[in-house]
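Sharing a structure here in structure tokens format.
All protein chains but one are shown at their positions in the complex.
Letters A and B mark the chains in the order given here, with residues in each chain numbered from 1 onward.
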Amino acid sequence: MSTAAPTAFEARPSGRASAFWQRLRSGDDIAYVITLTCALTILAVTALLIFELFRNSALPREKFGWSFLTGTTWDPVVGQYGALPFIYGTVVTSALALLMGIPLGVGAAIFLAELAPTKISNGLTFLIELLAAVPSVIFGLLGIFVLVPALVTLEPAIRAVLGWTPLFSGPFYGVSMFSAGVVLTIMIIPFIISISREVILAVPTEQREGALALGATKWETTWNVVLPFAKKGIMGSIFLALARSLGETMAVTMVIGNEPKIHSSLFAPGYSIAAVIANNFAEASDALEKGALIELGLVLFGLTIIINGFARVLVLSTTRKGAK
Amino acid sequence: MSPMQAPISRPTSPPEPGIIGQPFPIQMAEEKTPAPAEAAKLSATNLVFHYGSFRALHGISMQVFDKRVTAFIGPSGCGKSTFLRTLNRMNETIRSSRVEGEILLDGEDIFKLEVSALRRRVGMVFQRPNPFPKSIFDNIAYGPRINGTVSRSGMKDHVEQSLRRAALWDEVKDKLYESASGLSGGQQQRLCIARALAVNPEVLLLDEPCSALDPIATAKIEDLIFQLKDSCTIVIVTHNMQQAARVADYTGFFLMGKLIEFDNTTVIFKNPSRKETEDYITGRFG
Partner (left out) sequence: MLSFRRKAVNVIMLSLTGVCTLLAVGTLLFVLGYLFIHGGTSLTMNFFTKLPTPVGEAGGGMANALLGSAKLLLLASSIGIPIGFLGGVYLAEFGGSSFSFVVRYTTDLLNGVPSIVIGIFAYTLIVLPQGHFSTLSGGLALGVMMIPIAIRSSEDFLRAVPVSLREGAMALGASKAKTIFTVVIPAAKAGLITGIMLNVARVAGETAPLIFTAFGNRYWSPGWEQPTAALPVMIYTYAISPYPDWKQQAWSAGFVLLMLVLTINIFARMILSKRGHVAR
């Protein structure tokens, strides 16, 4: 049996043992180097991405400068490129999605965190988080064939209630910024619900008990005490949802109408940055058009970076999973 | 057989009057006479340890004698666990730590040894049992496997031998290939001891091994320590003074990062030379 101490000679760095020793040593070093390289790869890829975006949009940037962002004409035939209609469409549809999505999402989060029994809450949250896994093109499919016809039928009702505003005026053919807004709402709700629920659950029980002990109703407690406490995290989830909706491509492309013009009515068709890139990139013939589309990509990139930055700061400091 | 090698019986007598005539429920084993010059297995000289800018250990100098049980006692935060962990260089896993001073294992500087090799010779069992999420067999076999010390054909026997040394064989022999997490807390801790023994360490460091266990499991582990003593030098950190009195041949009392007193256990508990030691033993603080 190994009662003779094989360990004794290994401890002293002698000839045979030191080779063994070296191998052990370098096992650590090799692992460190390999994993470090992979971590550096992320930095390299991101840097390369930014570099390529800049490099390939050099042409239109030189030609148009900042007026790229303010120009309203997008005409490949004459070589005039202005991004404002797309920025407008992107912002409007995302704003609409937030407008409808926040009350729905936070409302559902309140129900799941405060009212539903744990098992039901977990089960329903599981289902809602599955919604986040549904691919965008599926939402687009349902958008074209279900939502748009449904909205066409509902149009008179909507017009009756909101038709006096310029937002809901003009002809409605189904594909419109409004439809895109609705689809986006459905797509961002799971994120708002999931994160807001976590944040609300993280509010300490003492806070609620304090309000209830003063005679507040459940709703008053939630609205006046719990939500303000969870405010930062909920704001974070909203920013996250916004970032997602800005970059959302397929579902929007399929229902927004793809018209590069600015209209004041939501019933009118529009265009988003991601949608125009998706539709035109493959066929773009000349370098200027390609460059302009890539510059749009750069604009989108910048927008989402900023918004995501806000979101991370707000969310990570307040969920149950703790700060990273 | 010299008096030191006679088996030490478990105490059965009622509590004696304690130190300085005050009643204190410490049960003492038979009188342990001070030994003639003992071989030092480990010796520390002026060991200083820093966590970042905080000085946790102030110049500890002491010796751990071969094939004896040495206990470290002291109030929480006194540095006894910190010191224990320097003996197998586990403190190096903490980023901002700094060690100064010398520790010798059989006369060799442990900081010059290859750290994995050191840890095979100086094993450790932790406060909370930490079995790997593998089978019982794979837990025990882990050490020998990664160190390549036991052949594949000899592994089964080796695992059995380690489990027998840890007094766990009979309880698990029929479920060797089941997950270790199915064992009770006490069994898991003995598993961890068996796992540590499987690499045949010369020294076994026990960091409050019984603090997460019930009294029966604790008693089993204390019995185990008596049995292991013959083949292995043991150092145990404990916050339970009675435990130190029961199992240890030598005891060191730590306070605020300093080793206040180190002597034969009998002397520490019956006739301490430092006031701080006396205060701690009699329960005036800690």
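One rule holds in what follows: a residue touches a chain if its C-beta (ideal position, glycine included) is under 8 Å from a C-beta of that chain, and two chains touch if they have at least 3 such contacts.
Since we're looking at a predicted model, the values are computed, not measured.
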Hidden-chain contact residue, picked from the options A:M235, A:L300 or A:L314: A:L300
Omitted-chain contact residue, chosen from B:K134, B:R164 or B:K258: B:K134
Per the touch definition above, residue among A:K218, A:K232 or A:K261 touching the missing chain: A:K218
Listed residues A:P60, A:G140 or A:P260, member touching the removed chain: A:G140
Hidden partner chain, residues of chain B it touches: 88, 90, 93, 116-117, 119-120, 123-124, 126, 128, 130-134, 142-143, 146-147, 192, 195-196, 199
Hidden partner interface residues of chain A, rising order: 24-25, 27-28, 30-32, 34-39, 41-43, 45-46, 48-49, 52-53, 55-56, 103-105, 107-108, 110-112, 114-116, 124, 126-131, 133-142, 144-146, 186, 189-190, 193, 215, 217-220, 223, 243, 246-250, 254, 274, 277-278, 281-282, 293-294, 297, 300-301, 304-305, 308, 312, 321, 324
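Here is the rule we go by: only the chains that are shown with their structure count from here on.
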Chain A-chain B separation of Cα centroids, rounded to whole Å: 54
